[in-house]
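Please read through the structure below; I'll follow up with questions.
With one protein chain removed, the remaining protein chains of the complex are shown where they sit.
Our next item is chain A:
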Amino acid sequence: MKLKTVILAGTALAFAGGAAVAEDMTLVSWGGAYQASQKAAYADPYVADHPDINVIWDESSAEAVAKLRAMNEAGNVTWDLVDVVASDAIRLCDEGLAMEIDPDTDLAAAPDGTSAADDFGDLLVSECFIPQIVYSTTFGYRSDVADWGGKEPDDICDVFDLEAFPGKRALEKRPINNMEWALLCDGVAKDDVYEVLETEEGQDRAFKKLDTIKDSVVWWSAGAETPQLLADSEVVIGSTYNGRLFALIEEQKQPVKMLWDAQVFDLDGWIIPAGLPEDRLARVKDFLKFATDTQRLADQAKYISYGPARKSSAPLVGKHADLGIDMAPHMPTDPNNAKNTFLYNYEWWADYRDDIDAKFQAWLSQ
């Protein structure tokens, strides 16, 4: 009897307490330095203003598409806002798993009154996608390789030049970007790359070019691998995300330099899962409006070397929060770094990814 009373009282207390504690909002991101930058730049300031909201982080962005699909089939979406790369956002939108947004009503206008749609401009690549940052997949190389005789690579095609720059390379274990770089270095003009890649001959041509360095390639599948391989001298040149290389060069002071030539721009941003209940949706939209405004996106660049997706944020980018160095020269979008850039074609890859990936895997295992 006594025990029962205690339990009942406890339950009642828990319920009463539950009403008073903060409401949970689950944000999904990538973990690591990137998630930390989001937390510092927008989640922490937002919670400071809204103490009734409790932000929960879920580090599931890498499997976000599959997990969202499973949640959707089970009829129980537990996420409120999901950070994904643009190509995943397009897939989620295609599958009806992400909600379409209206940039002009759902997002904040720039301080000078420019509408959000204009401020983000071309970067709104999908109706469901709210971009945060521009990152690039690019190369880093060791600056102390004795075999190179003092030369340093400054052209994307130096990656394919084993005579002038001997040593191992690190490339991502997927066709995207590698096929484009191979064609660029096989003499295809930048504007024709996807047209050529659409044909069987074009794909063979890219594989032939990749064949020339295949024996010297270490294939990576996680972005953290290349910095490690470079630091250990396992490879002399390697592709990865520019923020990882920034950390390797500026924070860990390794003898590595950036090869920005033909860097491939890509976007990362939020999507709202489809089918959220009204109250959660309203809460998340309020956060989203705050988290993607001009100042917040500029703030994020203090913590990580990815470029803000809004045009109006660019002039506000300041110094690194800990290192105190100017961040602008480390942005992929900085004019000095962006002399020769390559734009990744989302729609094209959405169409050809399945096919070319099968061929790429078969090529890898030959």
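Note that in this section a residue touches a chain if its C-beta (ideal position, glycine included) is under 8 Å from a C-beta of that chain, and two chains touch if they have at least 3 such contacts; residues count from 1.
The working rule: contacts and distances are computed from a predicted model.
S.K.: Which of the following is the UniProt-recorded protein name of the chain this complex doesn't show: "Deferrochelatase", "ATP synthase subunit c", "Putative spermidine/putrescine transport system permease protein" or "Roadblock/LC7 domain-containing protein"?
M.R.: Looking only at the record, the undisplayed chain corresponds to "Putative spermidine/putrescine transport system permease protein".
S.K.: Determine which one of A:Asp49, A:Glu163, A:Asp232 or A:Asp279 touches the chain that has been left out.
M.R.: From the options A:Asp49, A:Glu163, A:Asp232 or A:Asp279, the contact with the absent chain belongs to A:Asp232.
S.K.: Which of these touches the unseen chain: A:Val65, A:Leu81, A:Ala206 or A:Ala314?
M.R.: A:Val65
S.K.: For the chain not shown, which residue from A:Met25, A:Ala43, A:Val77 or A:Cys93 touches it across the whole complex?
M.R.: A:Cys93
S.K.: Name, in rising order, the residues on chain A that touch the hidden chain in the full complex.
M.R.: Residues touching the hidden chain, for chain A, are 62-63, 65-66, 69, 91, 93-96, 168, 173, 218-219, 221, 232-234, 347, 350-359, 361-365.
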